[in-house]
Every structure is written in structure tokens, then in C-alpha cells.
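Rest of the complex left out; these chains stay put.
Letters A and B mark the chains in the order given here, with residues in each chain numbered from 1 onward.
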Amino acid sequence: MVVVVEHNATEKNIEDIIKVLHDFGFDVHRSTGVNQTVLGAIGVKPDFDMRQIELLSGVAHVYRITEPYKLASRSFRNEKTIVDVGGVKIGGDDIVVMAGPCSVENEKQIFEIAQRVAKSGAKILRGGAFKPRTSPYAFQGLGEEGLKLMRRAADENGLKMITEAMDISQIELMEKYTDVIQVGARNMQNYNFLRELGKSTKPVMLKRGLSATFEEWLMSAEYILSGGNKNVMMCERGIRTFETATRNTMDISAIPVVHAKSHLPVVADPSHGIGIRDKVIPMARAAVAAGADAIIVEVHNDPDHAKSDGAQSLFPNQFEEMMKQIRLIAEAIGRKVA
Amino acid sequence: MVVVVEHNATEKNIEDIIKVLHDFGFDVHRSTGVNQTVLGAIGVKPDFDMRQIELLSGVAHVYRITEPYKLASRSFRNEKTIVDVGGVKIGGDDIVVMAGPCSVENEKQIFEIAQRVAKSGAKILRGGAFKPRTSPYAFQGLGEEGLKLMRRAADENGLKMITEAMDISQIELMEKYTDVIQVGARNMQNYNFLRELGKSTKPVMLKRGLSATFEEWLMSAEYILSGGNKNVMMCERGIRTFETATRNTMDISAIPVVHAKSHLPVVADPSHGIGIRDKVIPMARAAVAAGADAIIVEVHNDPDHAKSDGAQSLFPNQFEEMMKQIRLIAEAIGRKVA
């Protein structure tokens, strides 16, 4: 932590600040300039609230000089993490595609979609059995029945599966059925839940909160990592801005920036990122071009009658077209779609 | 729902749109203008995704014409809701003040603060026993021990108490100890949790999410109300903007706007809203002037050594000064501080 002293602070002020820092357990290095004195405080604890120092008389500014997360950082582990989902590897050279409906609705639907996306090259089936919905009156998912259907649909088509858990009480079921547990954007800072996921044996895909900074998102990953679960993937799915023409604003820069800060794989979700079916393909292309390790996308056999998110779901033939296009983009940057 | 047809749509397009609307169970009223045809679709279900219609050929725009929430709205109940917390009434003429530390740290601390805030006129003791912290390495609260201490500190000083529950598993404990359950900003859309709170006998104070719109915030209240719990209070605590000089940007307009849209009481939290101790008092004054039904504020007997949020906690004598000032403001608008 660096403490910049006000240029008109007295020697007494400075001594008092140093004393407080010592009381908090810091080692202090003083650098006295002609106009300004700067104190380096070494040994900051991750839970230290810097505002405690900002408020002292004579303090101009206080800066944290270490990232608040550790296990998620490149300085902890420089080599990229590869998450192995039953043989499907995310974070390596190959780009993995996860596809499927927003919600599992019935057997016919999920089997038909699973078959189609497998045929086009998806490796992991996505789909929701428990749905977090803004309205209490909306369709809330099929629950365990949905998980069973998805598991069978995935297995019969040689796919792995990913599905969302909404709270601690659902983790046990997840362990039984799914290959990857998804944490939704609105749960990104549900800390007790994250802590429990740290004890899970399943990889976790952590969606970015609607207004989360990269730092906060990585701090949430830290909760899972610090519990012992090393298989965490970060998923960019759009942030909230003032723009209303798109559902969210997909922050493509999250891909190169999080890759620079962290060793964890980055997944891109263009379906939620833009929220309009006919713009999903260009956004998927952009995500691959920017270096995403995986793409997760909504596909429905009959989007016009989907129980949720039909408007942003691709038709199966659009998905096939998307696969064709991102394969070319992947090659252009020296990777390939798995 | 209003469906505006593109001005160059064909009669065939229009007939197809009407057919789809009928299939979804809508009554359709057609209004044919010279340049533009407009369809009124009556009977929209709360879970209907309007994008299903937006994507049809020939559709220019689709507008929802009813609020997606019901029980929380002024059109459902015009008279203001008064939440009765063991005799302390929130939402009536009197303005209620809730005060206390961010976290319960130990017996001495909570008793000393409770005594001081009670003496200055607070009616409800605030404090956290379970703390949602951005960092997994930070102080996470005393748990049930904290609840017990708070209960005793409140009782001995003639105060009611409010504390935060972080997930479903903590509701049972809350029923045992607290008078009001607080839902934190990061949990505003933790829907399973909200649904369970709908079954609680305790009033709930629902904090606004960091980037929640008024509509989403009221939809979350709807989850609780629709479960049968009518005692919901809305708490404005600042939203996230690009400004970094303040911790959050406190949206004072939430007070008159939510009052116009809903019958539920509105509480203002200037401590989190601005995040800097010496600006808390002017923001508290502004909130009262704008019509807040209650103020919740952090007070600490020794903020410099608080385990969390010390920097935004008032000293007890500052709290007394705040009470003095908001009493004058309350009178100026024809109300009084309870």
C-alpha cells in the first residue's frame, strides 16, 4: 500500500500516520521528497480497508499495490489453466463450443437439439433445469426431471453437459447429473454459494455480473479457487450500459484483458451478450477473433415457441452456419474449433 | 401489448402476426392507419417474452403496456403500506432511523453503540452477523453469536433490530433473533431466496442492486409479496456509475419515483450510498428532504478500528448531529423523526 502525504502535512501528521500503520501491522518505508512525502506500507492483508488510512489527517491518497486476488492471478500461476471436462479440454489451443436451449422443456425438445448441435460440432450441451427469472410468474424450469433429460440427451449424443445451479441446495443434484456447473450473472457475488462450489468436484463456469468489474469477477473466482476447486472458467455475457437497443453490451475486451490478468480460461456468451438472434453470429466471430477459449450459445429447434429466450436462440441451421464461420476465424488466428 | 407494424408490411404479414398472437392466447384489436397499422394485443401473461413477436416479419416495434409487477404497484394498492416493526411504524408520517455498526464485532462494541444510537433517537439497531465480503480472506462476521449479542443489545436499549440474511439456510436463525431481515444489494435477484422470504413472518428490507432498474427492483419485491409476505421495504443504497470519487452514486430520485410507482416504504442508506463518512450527513439530509420514510446509517464507537466499513461509519457524536439536522429537515417538510 502506498500512502501519499498531503504537501502541507506537518511532521506531526506524518508521524501519526506512521504510527497508525504500525498499529495495523505494516512495515513502513518513508520517502521524503521536497514537496511530497510518500510512505510505502508493506504487508497489507487482503481484508484491509484502505479507507481507514484515507481518513487520517494529512493523507492525500492511498493506493493498493497488489491485486486483491491471488490464486486467480497470473503472478500466482503464469501457465494457462486447462479445464478438462471428461476429455473436452477448455483453455488449450482448441476452441470448444457449448450449445443448447435456454431451458430444458421436454424430452423431444432436448433430444432433438442435442442431436443437431452434436452433429454441427458442439462438444458440450447447455440447458437450464432451474431458471432464475425476473418475474415470479414466469416459467421456472423442470427441476431434477430436466437434469435427467439433459443427462440422457448429452450421453446419447456423445456430449458433455453444463447447467446452472441457483443456490447451495442444488449443488448435490448437480454433482449427480452435470459435468460443469454454471453460476449465473446475478449470483456472481453470492459468496456462501461460491464457497460451497469451492468444495465441488465439478468444474465451474462463472458468469460475469451485470455491472461487475474485472477485479470483482476475479475475486469471485478466488472464492471458488480458495475452497480447493481449481477448475474455474470465466464467462463474459455482456454488461449493463445505458444502451437499450441491445439487451446487454458484450464486452469483448474482457477476453484479452482477463487473459492477461489471469490464467483461467475465458468463455464468451454472445446469446446473452447481445440478446438478438440475428446479431449472435457476428458477435461469436468477434469473440473467437479476440481469443475466447470457448463459445456458449443458445440453440432451439423451435425458437418461436421456446419457453424462454427464444428470441436470442439460433435455429439449428444458423448454428451450423455459425460453426462454419468460427472455424474459419479460428484457423485465421492459428487455432481450431475442437 | 402494442404491436406496431412496419409501414411497408403486406396484408399477408399482418394476418400472420395476428395469427401468432391468437396462438399465444391474445385478443387482438386492429387499428389500420394510412401509413401504419397498430395491433393491440390484450391478455399478456407476465412471463411473455415480447421478443417472440419482435422477430416476426413485418413487426416494427412491440411495447408492453402494463407494468410487469402487480402486487408492488400503486394500481394494485394505492394506499401507502405501513410496515409495523413491533410498534415502530415505517411508511407513515414519522421518519424512522436505523443505526449501528456494519458488523457486530464483540459484546462491548455492540452494547456501547446500541446505547449511544438509542440515546440519540434511533429506533432500530442495524448490524451484520453474516457479512457478504468481496474477498474470501476478509472478516466474515460472528454468525449466530453475533445475532445473540445484537438481540440483547437491542432489547436492553429499547430498540428493534435489523440484520442481513445471506441465503435460505440463514432464514431460520433470522426468525429466531431479528425483527427485520435485510436482503443485500448483491442478493437482490437471488430468486429462490426471495421466494423463501415470501413465507417469512418477518418484514424484509430489500436493497437495490448495484445496477438494478426501478422495475427490476420492484419485480424482486414482487417475489416476496407474491409469497404472502406483505411487509416489504425498498432500500436505496447507491448504484454503480463511472464515478470513482464516491463508492457508489446514491440515486436520491429513487425516493420520489418509487413512491409514485409503488405503495411500499422507501428507506435511504447514505452510508453505502456515498461511502465517505464526512459526506453522510448531507446525503441523509437530502434523503429526508426528498421524502424517505426511514434512514439507515452506519455508526461505530471506534470507526478507525472497525472490522468493516469503518471509513463510512459515523462517530456517535456525528450521529447525534445528523439526528439534530434531519429533525429540522423533517419538520420543514411537515413530518417528524420518530
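Assume a contact is a pair of C-beta atoms (placed from the backbone, for glycine too) under 8 Å apart; a residue touches a chain by one contact, two chains touch by 3 or more.
Just so it is clear, the structure is predicted and the values come from calculations on it, not from any experiment.
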Worksheet item: How many copies make up the whole complex, given 2 shown?
Response: 4
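By our rule, only the chains that are shown with their structure count from here on.
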Worksheet, complete the sentence: In whole angstrom, the CA-centroid distance of chain A from chain B equals 26
Item to complete: Using the touch rule from the top, collect the residues of chain A that touch chain B in their complex.
Response: 20, 45-47, 49, 51-52, 54-55, 68-69, 132-139, 166-169, 186-187, 189-195, 210-211, 216, 219, 222-223, 226-227, 240, 275-277, 304, 308-312
